[in-house]
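A protein chain is absent from this complex, but the other protein chains hold their places.
This part shows subunit A:
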Amino acid sequence: MKILGPDLLVFGVDHVPACCEFLIEYGLTPVGVTDQGGRFEAMDGTGVLILSSDDPSLPPALSSGNTIRETIYGVQDAQTLEAVGRELSKDREVRRAADGSLHCTDDLGFAIAFQVTVRKPYAAAATLTNAPGSPPQRGPNQVAVDPDAQIRPRTLSHVVFFVPDAARMEAFYHRLGFRVTDRFTGTGAFMRPEGNADHHALFFIQTPPFMQGCEHFAFHLGGPSDVIQAGSRLVAKGYQSYWGPGRHIFGSNWFWYFNSPMGVHVEYDADMDLHDDAWTPREATIGADASQLFLMQHREKWSPGGPPPA
């Protein structure tokens, strides 16, 4: 089943204007956003939908208070959508919305939906590097750093959930064609859907039931420099860094996590590994040693030799 990954994450929040402000600063593009909320899109059309927690169009809230209300997955085509519908109709009610999307709940009660993907083709430059020993990627006079660069999230990368039964989640998404790429022992699995080579579109963290919800989501940026530049801009504006910048081991992606007014972490990531079915999943025990290759904590402006004379 060629599921490509999450197309849209739906949140029901306490403070709609704060969430809208945050997501715009994060770099997403507001589409039809009003003071009631609306959609925030990356370059390929994937995104986040913000609505007030009492909006009647939302699926019910989780009892944990977590603000995630629905994860809408994009699938490759109409045949895949029907195949997903047939599979899930075996043991649960699947509702078809007016726009053709299919809605139900997964085995732990998270609202999920499937639609023919909104992901559209787009072109965006790669970060070019000059590495001695290899042909240069940037020729003479091609300057890499632009302090005013516009940095836009390119595509919705992954979503991570606190779950009371990680094994059950893994088994459920396995039914939909997701593969385990790596695993933290006793915590949960990283999974990628069949239609996406990215190391993970989903990761589960085993927790007590009262914590169930979204832990974080991430959009891919163009490269590590983008992650650090965009994250530094958030820090300079007073946003609260949680973890980063750094580089993960599983997935190899660069990361920087921030607190958000949705009450979930929001991550920038870049340069994630790709996998296919020839890959053998690794296993490790979670902890800073296993989850980060290195961590660079932000500090105030500094230059070698100290500040310039006043």
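Here, a contact is a pair of C-beta atoms (placed from the backbone, for glycine too) under 8 Å apart; a residue touches a chain by one contact, two chains touch by 3 or more; residues count from 1.
Keep this in mind: contacts and distances are computed from a predicted model.
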Protein that the absent chain corresponds to, by UniProt name, given "PadR family transcriptional regulator", "Rieske (2Fe-2S) protein", "Oligopeptide transport ATP-binding protein OppF" or "Fe-S cluster assembly ATPase SufC": "Rieske (2Fe-2S) protein"
Touching the absent chain when the full complex is considered, from A:58, A:211, A:249 or A:290: A:211
Options A:2, A:15, A:175 or A:233, residue touching the unrepresented chain: A:15
Hidden partner chain, touching residue among A:2, A:175, A:233 or A:265: A:265
Residue numbers in subunit A that touch the chain omitted from display: 14-15, 18, 22, 64-67, 162, 207, 210-211, 213, 215, 237-240, 242, 258-265, 298-300
